[in-house]
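Left out: one protein chain. Kept in place: all the others.
Per-chain numbering from 1; labels A and B assigned in written order.
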Amino acid sequence: MEALFFWIFAIGLVGGAVSVVLNRNPVASALSLVATFVILAALFVTLEAFFLAVVQIIVYAGAVMVLFLFIIMLLDLKAEAARPFPWGKALLVSLISLLFAFFFHRVLQSLPTGGLVLQWNTGGGVADAKNVGMLLFQKYLLPFEATAVLLLVATLGVVILSRRSDK
Amino acid sequence: MNWIILLSPLVAAVLAGLVFRAHKSVAVGLSIAACTVSFAASAWVFFYPGSLPFTSVDWIKVGSLHVTIGGISDPLSNLMLLIVTGVGLLIHIFSVGYMKEDPSVSRFFAKLSFFMFSMLGIVLADNLVMMFIFWELVGLASYLLIGFWFQRPSAADAAKKAFIVNRVGDFGFMIGILTVWALWGTVDFHQLQVLVAGGTGPLGTKADWLILAGIGLFMGCVGKSAQFPLHVWLPDAMEGPTPVSALIHAATMVAAGVYMLARVFFILELKGEVLTVIAWTGTVTAVFAALIALQQNDIKRILAYSTLSQLGYMVAAVGMGAVSAGMFHLATHAFFKALLFLAAGSVIHAMHHEQDIWAMGGLRKKMPVTFATFGVATLALTGFPFLFAGFYSKEAILVAAFGANRAIFAVLLFTAGLTAFYMFRLFVVAFFGSPRGAAATHAHESPLVMVVPLVFLAVLSTVGGFLPIPQYLEGAAGHGHGAHGNVVMCLSIAAFVVAAGAGIWLYRDRTHDPVRVLIFRNKFYSDEIYEWFLVRPQDALARAASWFDQWIIGGLMVRGTAALATFSGEVLRLFQGGNLQAYVVLFILGVAYLCYWILIRPFP
Partner (left out) sequence: MNALTEITLNHYLALSGILFMTGAAGVMMRRNILVIYMCLELMLNAANLALVAFSRFNTQPLLEGHIMVFFIITVAAAEVSVGLALIVSLYRLRQTTNVNDLTSLKF
């Protein structure tokens, strides 16, 4: 069961990611990214991180991607013109990818799994949100507040940046 | 004071060549005056030896090498001085007439004086290094004079050929000089004679070194006196004006080799092998050149090969130990060969520069004086008995050969016959019979200024045989004819009669050559052989070097470094170009390197 869901979501995730990269139309790209985020949230669920899954959908898929789409529409971006396949760049990128793939492989090889296998706790729920909240407001309160200040600053920054120069 | 012999032609050369180029008569006059002064001074030194000593100037003093610029005054050099300046003066006078219509007369006389200066330097040199310097200068003078009409490509090529072939001989000469210096620590002739007579030098009597010295020195002679195999330049040197051929390539410069051999004979005779090589080289040259001369049709070529042949005689004489016989023949040869060339020049001048003997004919009646003097010279060269100079000098060599090496004697005797044959062939075809062309019909005698030197030389060719030259050279004790003398004399007279008769009989009243021997006609293909075995590999080597220079040095190293610099520039451009994606790639590559360093690299 766990395996089945994992594989479905994994394939979907990779497909979505590839679609983001390869689409010529930026709107299609953005929508693929939304799909990717949703599937990612599903993967969080398989990892029993329910709170985070919801936060992912609300914030990332719901706010950030909406903002993206909004800007794309604002700038009225058209689909990119067809161009000859960039062989040089593709070769370079594939080489780098292979290099990193090799690194990943080596790292994963050396990592002991400790025999831990994904297994869902089917009896009763997991008090995920509560536990996260406890940690957040007790042990990591300072970063939490700092983040709030950060958001404020970001908002101010956006307002200043988007002012027209004639004002 | 003795230096005036050497320096007056130099002064004339400089003035005529640089200052008085435009004033032809002044240049000509200067040159002739200088030659006269040298001749007068040489005569004075000859008749009053020791009256004017040479002052020696130290030139190089490096370590144990001590080279001076000095003059030598002994019978050998006095004789040579007289020959060079005397014959030279006559040729100078002849050239006034011969080169009258030429626009660059002053250049000619300047070069002629320069040649005189260099040649006299060789004669007067008191050490090997000084001789070598003037040796090279003479080669330069020869180059300048052969290529006098440099607008003609054949002349320019011939000049180069002469110089280059000479250079090969000079290389050997240099090795010989260096070996001599290594063996005895000095290059001065006087000191060397003392040391050699006294015993061994610092290097001991190691046979190889002595042979090397001897052969090395001989190589200089092989180059300068055009012995086989370095003979190829002399026939082509006929591209120069005829007075040049007479002076340089008959009488004096080519004889310098023999003179040098006479000078260093005391070194050469230390090893019998060296003398054998010398003798056989001379003999081979003699017969080789005579065979080729049998089938040549250009009057100057025939005379050139004849010169080669006679030089072979002189060198062979030295090789057999008869140095004074060789020098005797050098002297007489200077007279009659110069005469032959000048007379030929007179003929060529009258024939409007036509040189093929088969275009001549009947010149006996048109140019009587030239005919007579040419006849005298021919008889002298072929050794007409008793009356003419060549007989005595050639006989001296044959006697020496008879006593030393019967094989060489046989070859030289045969060559004497050949000499008679081809000379009479030339004489008969050119002067007898009827004119074979328009130029021959309209030929007339040359002006007085050209004819008078001819007569002088004719007298010398006759009288010269009676001059006691061998006795003069060897001191009081000269050698007589000896027991073999009569046998040799009879044999040589017989050879002369047979060969001359055959020549006259075969070539009377002909319009073209009845005999065709291709291998003689094509000079044994020596030029072609050189072309195949030396010139072509050299060309290939030069081409290979050129390719290497163009592609490896020019391309790989020069343009390659430039390309490398350009390439690095292009690469480094990525770092600062402003292209965001390039930055990203570089960033990721840095991350990759970090990953490798931290994750993959094995910890010690």
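A few points about this structure:
Note that in this section contacts are C-beta pairs under 8 Å (C-beta built on N, C-alpha and C of every residue); 3 or more make two chains touch, one makes a residue touch a chain.
Here the structure is a predicted model, which is why all the values come from computation and not from measurement.
Considering the full assembly, B:580 is the residue among B:197, B:580 or B:598 that touches the omitted chain. Not every partner is drawn; the one left out touches chain B at residues 576-581, 583-585, 588. The omitted chain makes contact with chain A at the following residues, 2-3, 6-7, 10, 13-14, 17-18, 20-21, 26, 29-30, 33, 36-37, 40, 43-44, 47-49, 51-52, 55-56, 59-60, 63-64, 67-68, 71-72, 74-75, 77, 80, 86, 89-90, 92-93, 96-97, 100-101, 104, 108, 111, 113-114, 116-118, 128, 131-132, 135-136, 140, 143, 147, 150-151, 153-155, 157-158, 161-162.
Here is the rule we go by: only the chains that are shown with their structure count from here on.
Inter-chain centre distance (chain A to chain B, centres taken as mean C-alpha positions): 98 Å. Taken together, the chain A residues at the contact with chain B in this complex read 92, 96, 99-100, 103, 106-107.
Chain contact summary for the complex, chain B toward chain A: residues 585, 588-589, 592, 595-596, 599-600.
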